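To start, I am sharing the structure in question, which I have written as structure tokens.
Take a look at chain A:
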Amino acid sequence: MDKIITVKNLVKKFGAFTANDHLTFDVYRGEIFGFLGANGAGKTTAIRILCGLSTPTSGDIKIAGYDIYRETEKIKKNIGYMSQKFSLYEDLTVSENIRLYAGIYGIPSKKAKEKEAELLEKLEMESARKKLISGLPLGWKQKLAFSVAIFHEPKIVFLDEPTGGVDPVTRRKFWDLIYEASNNGITVFVTTHYMDEAEYCNRVSIMDAGKIEALDTPGKLKEKYNANNMDEVFLKIAR
Partner candidate 1 sequence: MKQLKSFIRKEFYHIFRDPRTIMVLFFIPIAQLLIFGTVIKNEIQDIHIAIYDQAKDETTQKITNKILSSGYFILEKNLENINDIESVFRLGKVKEVIVFESDFGEKLTKEGKANVQLIADASDPNMARLAISYTSGIINDYVKKMHPNLQLPMQLEPEVRMYFNEEMKSAYMFVPGVMALILMLISAMMTSISITREKELGTMEILLVSPLRPMQIIIGKVLPYLLLSIANAFVIVLMGRFVFGVPILGSFTLLMLETILFIAMALCLGIFISTVAKSQMTAMFISMIVLMLPTILLSGFIYPIENMPEVLQVVSHIMPARYFISIIRAIMLKGTGILFVWQETAVLIGMTLFFIALSVKKFKIRLE
Partner candidate 2 sequence: MIEIKNISKSYNDIQALKEISLSVEKGELFGLIGPDGAGKTTLMRILMTLLLPDSGEAKMNELDVVKDFKKIRHIVGYMPGRFSLYQDLSVEENLHFFATVFGTTIEENYDLIRDIYYQIEPFKTRRAGKLSGGMKQKLALSCALIHKPKILILDEPTTGVDAVSRKEFWEMLKALQQKGITILVSTPYMDEASLCDRVALIQKGTILDVDSPSRITEKFPRKIIQVHSEDMFRLIQDLRSFPKAESVFAFGQFVHFTGVNDEVEISELDKFLTERKHTDVIVEEIHPGIEDVFMSLQSL
């Protein structure tokens, strides 16, 4: 399988504090990769580096084949990002939000128009095309946010705690979309501290105090730590 993200000995220091201590891992094309850790474990720092928003102190990192030090602009074109807190402008309509993202990523307007129609049909949201985001149900917002994040067909999409607090059915429908994206070859990089979200990933890494303490499929981790669920795995690692 092709490696889409390769991280070798990533170190990030803030003064005397080491936020990321020699992280080494690979993520494969089309994989759903869970990046877990408690608050303050160093997740956010690492994500910022992988998105090209911050440079590491040292380490070899390639994202979608591009070098993290020299080719951040190319990296940004090839990644998408969605966070639970913010992704869509609440005071713009569905269509305006889509067009905005299309514009930002330089998608020609004719193509954007076609893709927009296609997308809204798939999400069964044609009726909401001219409605403001603020008036939509949470489930719709989330699906739309994800779709917008992969609108420019990125190679990797970063999701930050995508499904915290939603009802179980909406959450499943959201994961359906993620599985579909993954099936289409988009790599999905999920950061979360909700362990039940981790259960859905192909592989997960667990960070604690700046280091990756475990990296495997949820099933193997549960086996290894003799745990019933990811929560217990996490407890055993973090304690």
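Candidate entries met the following condition: all candidates are chains of the complex that A comes from, given by their letters.
As a convention for this text, contacts are C-beta pairs under 8 Å (C-beta built on N, C-alpha and C of every residue); 3 or more make two chains touch, one makes a residue touch a chain; residues count from 1.
Keep in mind it's a predicted model, so treat the numbers as computed, not measured.
A.B. asks: Touching chain A in this complex, which is it: 1 or 2?
C.D. replies: Every other option belongs but stays apart; chain A touches 2.
A.B. asks: Which of the residues in chain A end up touching candidate 2 in this complex?
C.D. replies: Touch list, chain A to candidate 2: 38-40, 138, 164-170, 172, 175-176, 179-180, 182-183, 193, 195-196, 199-200, 217-219, 229-231, 234-235, 238-239.
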